[in-house]
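Removed: one protein chain of the complex. Kept in place: all other protein chains.
Note that the chains are named A and B in the order they appear, and that numbering of residues resets to 1 at the start of each chain.
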Amino acid sequence: QSNVTIYGVADAYVGFGKHGENDLRGVNSGALSGSRLGFRGTEDLGNGLKAVFVLEQGFNIDEGTEHVEGSAYSRQAFVGLGGSFGTISLGRQYAPGYFFSYDALAAAAIGPQSVLSNGAGMSITPNNRARWNNSVAYTGSFSGLTARVIYSAKNEEVNYKRGTSTPDVYDYANPSSDDAYGVGLEYANGPLKVGGVYQIVKYSENFELDDTLNWVTENGSKKQKEWGLGASYDFGVVSFHASYQSASNLSGWKSYDADLWQVGLVVPVSTAGNVHFAYGEVEFDNPKGEKDTDVKSYTLAYTHALSKRTTAYVAWNRTDNGKGEELGLVEYRAKAGDLTPGGENSDLLGVGIRHTF
Amino acid sequence: QSNVTIYGVADAYVGFGKHGENDLRGVNSGALSGSRLGFRGTEDLGNGLKAVFVLEQGFNIDEGTEHVEGSAYSRQAFVGLGGSFGTISLGRQYAPGYFFSYDALAAAAIGPQSVLSNGAGMSITPNNRARWNNSVAYTGSFSGLTARVIYSAKNEEVNYKRGTSTPDVYDYANPSSDDAYGVGLEYANGPLKVGGVYQIVKYSENFELDDTLNWVTENGSKKQKEWGLGASYDFGVVSFHASYQSASNLSGWKSYDADLWQVGLVVPVSTAGNVHFAYGEVEFDNPKGEKDTDVKSYTLAYTHALSKRTTAYVAWNRTDNGKGEELGLVEYRAKAGDLTPGGENSDLLGVGIRHTF
Partner (left out) sequence: QSNVTIYGVADAYVGFGKHGENDLRGVNSGALSGSRLGFRGTEDLGNGLKAVFVLEQGFNIDEGTEHVEGSAYSRQAFVGLGGSFGTISLGRQYAPGYFFSYDALAAAAIGPQSVLSNGAGMSITPNNRARWNNSVAYTGSFSGLTARVIYSAKNEEVNYKRGTSTPDVYDYANPSSDDAYGVGLEYANGPLKVGGVYQIVKYSENFELDDTLNWVTENGSKKQKEWGLGASYDFGVVSFHASYQSASNLSGWKSYDADLWQVGLVVPVSTAGNVHFAYGEVEFDNPKGEKDTDVKSYTLAYTHALSKRTTAYVAWNRTDNGKGEELGLVEYRAKAGDLTPGGENSDLLGVGIRHTF
């Protein structure tokens, strides 16, 4: 038992919200930090070497359900070897984009960077798209500089039908057709934190526009490419946060691209209290040549530390969707018979508590 | 790790039973107490305040399966703040009806109150219907008096089709259409324990009888209303237990009501051994005006404490179903071709062990 440390987060809030016809009033999980329970350990192997493991389950505290059904450790599951050179590990692990945290809400689910990156399908995000199965990862820290590299083999190749042959003949996808790669660098020194991430996610099922501007399935692999740059600076009376990120071929849709920027600040108003404000926008490039669509998202929050481990909070997010978009923390429901759904505001006000153990 | 306590129950028994054509012979889970594994913790926040959390998984020890598939913590999952005023918590939590324990089997699954309340679909029960998702709960104890209040927002509204329009048009259920409320009071002092519970569970899908006495779907919300009163008194050489509870509009079926009463006693026969006997009846009011149906259930058990934490037991329950009813601990199977199924005895004899850790 001394080999294992149990840790976790229990974060629940009372929420009030609306998105289209969906009125939300209830108790939800994880506005500040995803609820989780983890087991981890380190063994000293001598000669500066150590073995490490992490098994971390994500769950919804409002219903007691697994965050990903059937997944015991949906957040992280890996084993590795570490030393002065860094750590090499195998399993389900975070891509560098998970650590791309340069926003005033510290990557909280209720912050614009999380809302918009998740809604856009980006992998530079504090959400599930930054957790990569079947991966080998390297992390090393040297004098304030942290380097992260990951390769994910995934194993979910989609096989596609060959032409119009009868009976059906399938070509097997190449095992590398859904691989993913990522590299990240971060420098932290006193009040300053800056970093950059580059990631490629390959999709073995792809889509492209044909001559009549209809999406058709395309054989072969399409790369979703992403990069991001961010920085935070803490002046003491206020800290500033900003990031910019760009993605192309989202989810394997050729030339369906998006850019996301966000800025924010945190103002300490008492020993325990902080006011947070963040504003972000994502712009989707429409490959059909129509007008691009924007989604704006902003969050105002007050957090109050009841202890180092426990924080009470009230937070409000509005996500203002451009034409046809349905992003936001509250699931969208269209009006009955609406032929042009989307484009409405998603609002959420949450009052809750986050307890870290 | 010092922040987390692991606890649980492992309860398994060899069972022999019968219900209609179903012969049972095997190993089952949880005749005395549901098998579970939990993680809990308390943090002192100063000023008499504390943060608390509980994450409790239910499982079937006979097969290793989750009690509710896909639910990591099917029994309880909550985080809250406590103080001298009591505790306020958010998550998946027990309604007051879970603590309505005034029977000779201490709310064991094999006792009549559990068998009958569960089979009737009541929420004043030691079973799953007393675990409410998306809830806010308050518990406070003052000089032997414990007060419990809960509000569950649930999030499972059913949307219903509007009239006969084509294409289908759906009206969204009001977010409050499946809410649930509960309040409970209990007073315990020396040998005496008395208490009462009142609960309302709203169903967004409802049914009522039309003029031809057929059940038809009814739009709008129907309230299952329940109340119960119970008492226990321990004379030392024997303790007595009794309760009465009533429910209307069971599961949203208009005027489908039931009343349940049960009595029982526990006789200590040695330092470690106790004999338990309990008898209960539930009467279903038939809204169609036909004769009401009764189900009787009785349990005889011997429990032997091998230690404070470990109990060996042998217990027998018979549930004697009235016309058409299929309640009981053994699942009912009708005879092939039986046109009037139900109304048979469910018998179960269990020999097992309960270990608490």
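In this section, contacts are C-beta pairs under 8 Å (C-beta built on N, C-alpha and C of every residue); 3 or more make two chains touch, one makes a residue touch a chain.
Just so it is clear, the structure is predicted and the values come from calculations on it, not from any experiment.
Asks: Taking the entire complex into account, which one of A:K18, A:R129, A:K154 or A:H276 touches the absent chain?
Replies: Going through A:K18, A:R129, A:K154 or A:H276 one by one, A:K154 is the residue touching the chain not shown.
Asks: Which is it among A:G41, A:P268 or A:G343 that touches the chain not included here?
Replies: A:G41
Asks: Which listed residue (B:D44, B:E63 or B:D292) would be found touching the missing chain in the intact complex?
Replies: Counting the whole complex, the residue in contact with the absent chain is B:E63.
Asks: Touching the absent chain in the whole complex: find that residue among B:V4, B:V52 or B:L300.
Replies: Answering carefully, the residue with contact to the hidden chain is B:V4.
Asks: Even though one chain is hidden, which residues of chain B still touch it in the full complex?
Replies: Contact residues on chain B toward the absent chain are 1, 4-8, 10-14, 21-29, 37, 57, 59-66, 69-70, 306-307, 309-310, 312, 333, 336-337, 352-355, 357.
Asks: For chain A, which residues reach the chain that was dropped from this view?
Replies: 1, 3-4, 6, 39, 41, 43, 45-46, 49, 51, 53, 55, 70-81, 90-92, 133-136, 153-155, 162, 167, 169-172, 174-176
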